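I have placed the structure first, in the form of structure tokens, so that the comments after it can refer back to it.
Here the complex is missing a single protein chain, while all its other protein chains stay put.
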Amino acid sequence: MASDLREKVLEKYSARVYKNRKEHVIAIGEGNPDTITANTRAIPGIITQRGCCYAGCKGVVLGPIKDAAIIVHGPIGCAFYAWGTRRHKAFADEKDGEKADCYLEYCFSTDMQEPDIVFGGEKKLKQAITEVIDIFHPAIVLICSTCPVGLIGDDIHAVAKWTEAEFGTKAIAFSCEGYKGVSQSAGHHIANNQLIRYIIGTGDKEPKTQYSVNLLGEYNIGGDGWEVERLLKRCGIEVVSVFTGGGSYRDLKNSHLAHLNLVQCHRSINYVAEMMQDKYGIDWLKVNFVGIESSAKSLRDIGEYFGDEELKARIEEVIADEIAAITDELDYYKSKLKGKSAALYVGGSRSHHYQLLLKDFGVRTVLAGYEFAHRDDYEGREVIPDIKPDADSKNIESIEVEPDPKYYKVLLTQEQKEKLLEKGVALNYYEGMFKGMEEGAIITDDLNHFETEEFLKVLKPDVFFSGIKDKFVTQKNGMLSRQLHSYDYSGPYAGFRGAITFGHDLVMGLYTPAWSYIRAPWQKVPSIQGTLGGEA
Amino acid sequence: MASDLREKVLEKYSARVYKNRKEHVIAIGEGNPDTITANTRAIPGIITQRGCCYAGCKGVVLGPIKDAAIIVHGPIGCAFYAWGTRRHKAFADEKDGEKADCYLEYCFSTDMQEPDIVFGGEKKLKQAITEVIDIFHPAIVLICSTCPVGLIGDDIHAVAKWTEAEFGTKAIAFSCEGYKGVSQSAGHHIANNQLIRYIIGTGDKEPKTQYSVNLLGEYNIGGDGWEVERLLKRCGIEVVSVFTGGGSYRDLKNSHLAHLNLVQCHRSINYVAEMMQDKYGIDWLKVNFVGIESSAKSLRDIGEYFGDEELKARIEEVIADEIAAITDELDYYKSKLKGKSAALYVGGSRSHHYQLLLKDFGVRTVLAGYEFAHRDDYEGREVIPDIKPDADSKNIESIEVEPDPKYYKVLLTQEQKEKLLEKGVALNYYEGMFKGMEEGAIITDDLNHFETEEFLKVLKPDVFFSGIKDKFVTQKNGMLSRQLHSYDYSGPYAGFRGAITFGHDLVMGLYTPAWSYIRAPWQKVPSIQGTLGGEA
Amino acid sequence: MLNYTPKEICDRKALRINPAKTCQPVGALYAALGVHGCLPHSHGSQGCVAFHRMYLTRHFKDPVMASSSSFTEGASVFGGGSNLKTATKNIFDLYDPEIIAVHTTCLSETIGDDLNALITDMSIPEGKYVVHCNTPSYKGSHVTGFTNMVTGFINYLATKTGTSNEKVCLMPGFVNPGDMREYKKLLNAMKVPFIMLPDTTGVLDGPMTGKYEMFPKGGTLINDIKALGDCKETIALGVQTSEASAEALKKKCSVPFKSLPLPMGVEATDEFMLALQAFSKEDVPANIEEERGQLVDMMIDIHPYTYGKKVAIYGDPDTVLGIAAFALELGMIPKYMLTGTPGNQFESAGKALLDKFGVEGCSVKADGDLFLLHQWIKNEKVDLLIGGTHGKTIARAEDIPLVRMGFPIIDRYIHSYMPLVGYKGAMRMAELIANALMDYQDSHCEEKDLEVVM
Partner (left out) sequence: MLNYTPKEICDRKALRINPAKTCQPVGALYAALGVHGCLPHSHGSQGCVAFHRMYLTRHFKDPVMASSSSFTEGASVFGGGSNLKTATKNIFDLYDPEIIAVHTTCLSETIGDDLNALITDMSIPEGKYVVHCNTPSYKGSHVTGFTNMVTGFINYLATKTGTSNEKVCLMPGFVNPGDMREYKKLLNAMKVPFIMLPDTTGVLDGPMTGKYEMFPKGGTLINDIKALGDCKETIALGVQTSEASAEALKKKCSVPFKSLPLPMGVEATDEFMLALQAFSKEDVPANIEEERGQLVDMMIDIHPYTYGKKVAIYGDPDTVLGIAAFALELGMIPKYMLTGTPGNQFESAGKALLDKFGVEGCSVKADGDLFLLHQWIKNEKVDLLIGGTHGKTIARAEDIPLVRMGFPIIDRYIHSYMPLVGYKGAMRMAELIANALMDYQDSHCEEKDLEVVM
């Protein structure tokens, strides 16, 4: 039984660690309460895969905003590591005569040196901003602080204000020092807060159509966002802005004028979704464009939301057409994958989404975990009122917004929303990962290296979906590991076509002949066979 | 004294070999008669660098004709070795609405197999021609035979006739079996004969200008021919055809209508020059576009021939302009090369031409030899009446031509020619290599491996210009060797600009740092320095 | 690609764009992996080590293990001592390394944690070790961090007993395991007994075995680090990387040292061989001399393709100098030599190289970045780029071939198994360089100029 396996792994810990980790590792069902501890500190010394607040703010949410000059204020490392490593694709484009430059090939840093730490770095930051504006003339400057900045007390928000005054260039500061919070999650929140404060609502370009959406929590890894946009456009749904994959300040500032928010990654962006609902009255819909069934359902839910029969018919047509185009390949990959099992440990929502895609291929999930999720990501948003803030989360600012006098508008009546719910379309809601999971699956929050090794040993999945830090550990053990942060440099995996690419990649990984060569043939036979020679 | 050095090298031979080789190796001046034995058999077993009749016919003269489908009739090797290895550049072009295809990337062979040898190969040859015409629709088919073809008695000339009758496609056969003659030279002659018989004089496109020339014996190695054409065009001289680098059947067939023949490589093409003079009355002028002084003189000689003051002025302008453009580089390379010495062993004329280019840079020639020259290439055409044909040369057909009733015309009167001679322009004449050489230089006809090693050891030139077979032998001895057949994949070397490229390449070769690393430092110091360790 | 980079070079005083360096801790982490049974530990926020592990993994495509003190805001205010204490206890409990090698971060440096004191106060299991070094991210670069970690091991462990072990202490510089294997081959060939610190062979170029080992076979043994104090001499390869560590060993245990450039190319490898020969009684064996001769043969053979070609070289200081030296030996012109790592020595060493070969008109810059390099190239183009992955956008923007050498290379495989040092490594460099230039010629020439023989 899964609970026994769980115990077997955790009992190797010292009592203190055991006490901590047992709350983060649970087995679904089997009479266990489906409740988990999440979003708490990692234990010093226990090898976690988590990143930091800066990674969540700059790396995840802000990094993809292509027309922003993002200056990382701090020593060089933090800027360097977040330079081109996350595969959030973008390119400079023009929309209705308005250009959005793309600075993603550039890495901007103040490269703080010892004197800056000792005497303060604001002067250098100002000079760096002067230089970035002088050379690049960006539409907006974003300033991200790293660990020492907060400690030495540089006031980056004042520098942002100075920038706007001095150059007339929009500038926003993000105090996303790495030590804040317990994971990337704090950084998401900090980024979200500033987006709602300073960007969303500052534009006035109305959508062109009746059915316009923002795509929230879609980072366009490997081109996912482009594929989702393609699908939406086929259906006649206008995409106003994307938060933030391939997205731009140019578009984000108009996002409050869209009719509906679609939320792909719940964890990293739900603050924006909530605050936009409060401030602008825009409903949000949790979608999932990973997986064939999921993609179809997401499109249909949007159709239901707008309620237009013509739109709904077009959506059905698109779904039928997209599925028809992939059927043969789907069948082939299914035949190669059916009955396999997988473990997943990714970021905020992927460990959930990809279970659904795997299910499309007949692959079972035996373990899943989130790196930086909160309880609602596991258990559903209904638990939010029960989540007690601890010292670490209290440190992260949570902002309240009021309905915007100019832009607040409500699209659906309460009655209409209830009708939608009856049709299985829950607005402003995320059900979490647990509900869809099989009895006996293991859930691991903040899965660490030790547990990874041990669980994979006992669960023996065919593949472990995780990140680069786990990948080669797993593969040295002879088990396929594929990165679901970066898609192992493949993609897009979203949508119907993306599912096929995923299926291809998984089949490739499982069936590549090299696995069969791990043991040398002389390791399989008695090693001394010779009859002569060799004493030399 | 050079004569002593010569003796020192040759005395290592057995008496029989000595007797043969002493006639081929001479020292210039020092009271020695400036006469040499050339164009005689190589000695079996003595490692010669020479090639065969097929190499001279197919490889040298015919290979560059770009719009000809040249079928090598024989086992696969001969076709294979002559495929793309000689750097005679060309490309398909259009001239006055007439296209010339370029088949140089293709290698056509009948790939004879044992049954073809036993039962005869004509049938296969006919089938191959059928296929080449079917696939490529070439303007002309040339058939070259290799050793076994002559022995088994395939009548390729009959097959050529059959081809013309069957397909209406021009076809010419060349019986250039490798064993004929004593070197490539036999192949040149065989090729020349068929060109005059079957191609030259078959077209009727008149030149557009008063000053038109054919460029004979220019094979466009590394683009030399293109550079010469560029110069001639700048001067206002029209190039009707090139024999044969970058040339085409399309152009060659009109060559009898040009006003003057320029001969670059005397050895390989002088038969054509002579026969065209006899048949069409066209004078020929030995030119040399290798070297700065030589190029200038060649252009001026052409000007003198045509005698037009405007043309002569333009030629002077071009020369002045070309030289002005290279002066700085020339001075630089001269400063790096002055006082160096060289040995040259190349084909028919290059060992002569390149001495003149080397002289432009202040490089002395201490040894020079030809691979397949005749006495006239060394001593000047005045010795031709004295050359007694031997058994090997008698085997190569020598044809006589009559003035063509339609096309024969004479441009200059005897008086005009004599005036030209007074100005130093000798028509229909080649002075040979000897006359310009310094006292004491060694001349080696058919220089073989042994003599190469020995002479380089005693003469110690800074560079040996030769071919690929010598190159690494020389370089293993720590001496630069550059290929003058293929220009070591550089070029063009012709003309003024080409001289600079040559200078660059030579400086590069002599000064490349790697030469200084040949001896390891521990080979220079006492080898045992250690104080401990190392007994393990 | 890089469309916003102007040709005009303005004098930047504060803004770093497209760096050619990263921060100290990643170098310290790499060095610590080269000690057997060692778990590197990052004393700071957990994001640092996540980034460092990611980067090293992407370069080596092999597991990279390290732990973190996982600072939260509280620790950042009140000091990380308790985090470190908890961490080391947990580490020894759970992973059971022989040794924990702690490096600091800008966070713990800024708050001023005193690692010496913290470690002294720690209860460390019998027979186990905790060592540390200071690697403030706002000083030097990843190369400095590597040096500091090596120095840290020496400061903690190297001991002079008074009895010489008749060995050489070899400091390899910031190189790949493939390079370290090549060193070992040469030392063994010269029968020089040695201890190399660090030694990442078998750790970061390990075989697929079907069984992951957190502490694989490779790495310098702790006892061997201790024995460094009894070495006869240190050969410090890579002056900017290794000299400071050699100094530390000299200071602590009076081991004299010889500082040499990385043995890249003919002359630097010759120097290395002479240093080995000076140490042992041995002649250079025939097979190594043959390798050298093969290399020189190749260099003469390919010189028409390399001579006079302009190359921009960027990366770590000793690596850039090593590549530049070999480029000069090939007759190339190292038009631009640039490292992100600060330090005047790089520039003077680079200029000395240029002077030695009588080459003029080249730029040598420490503390530079790839934005500047790109601007230089826009002002005067080069024929070839040599460096890590991050030059690829320049390569594509300017249509210049890129040969990947150095650190980090995160977009190719296998490279870290292959040496660039020694005669064998130079052969590899020669082939990579010649092929890049010849491939470029083949793909960029006019069709009529495509050559079958080259």
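The letters A, B and C name the chains in turn, as written, and every chain counts its residues from 1.
Keep in mind that, in the parts below, a residue touches a chain if its C-beta (ideal position, glycine included) is under 8 Å from a C-beta of that chain, and two chains touch if they have at least 3 such contacts.
These numbers were taken from a predicted model, which means no experiment stands behind them.
Participant: I'd like the shown chains that the missing chain touches, ordered by label.
Facilitator: A, B, C
Participant: Write down which of A:Thr163, A:Thr444, A:Ser466 or A:Ser490 is the residue touching the left-out chain.
Facilitator: The single option touching the absent chain is A:Ser490.
Participant: Please pick, from C:Lys351, C:Lys381 or C:Arg412, the residue that touches the omitted chain in the full complex.
Facilitator: Answer from the full complex: C:Arg412 touches the omitted chain.
Participant: I'm checking contacts with the chain that's been left out. Which of B:Thr209, B:Ser335, B:Ser398 or B:Asn477 qualifies?
Facilitator: In the full complex, the listed residue that touches the missing chain is B:Asn477.
Participant: Write the list of chain C residues that the hidden chain touches.
Facilitator: Residues of chain C in contact with the hidden chain: 1, 58, 61-62, 202, 205-209, 289-294, 296-298, 300-302, 305, 389-390, 392-393, 396, 410-415, 417-418, 427, 430-431, 434-435, 438, 442-443, 447, 450-454.
Participant: Spell out the interface residues on chain A facing the chain that's missing from view.
Facilitator: Chain A touches the missing chain through residues 83-85, 87, 89-91, 223, 475-476, 486, 488-490, 504-505, 508-509, 511-515, 517-518, 520-522, 527-536.
Participant: Which residue numbers on chain B touch the omitted chain?
Facilitator: For chain B, the residues touching the absent chain are 12-14, 17, 41-55, 71, 74-85, 92, 101, 103, 105-114, 116-117, 124-128, 130-132, 134-136, 146-148, 150-152, 177-182, 391-392, 395, 449-450, 453, 467-469, 471-478, 518-519.
Heads up, the rule we're going with is that only the chains that are shown with their structure count from here on.
Participant: So the centre of each chain is just the mean of its C-alpha atoms; given that, what is the distance between chain A and chain C in Å?
Facilitator: Using C-alpha averages as centres, the distance is 34 Å.
Participant: Which integer distance in Å separates the CA centroid of chain A from that of chain B?
Facilitator: Roughly 70 Å separates the two chain centres.
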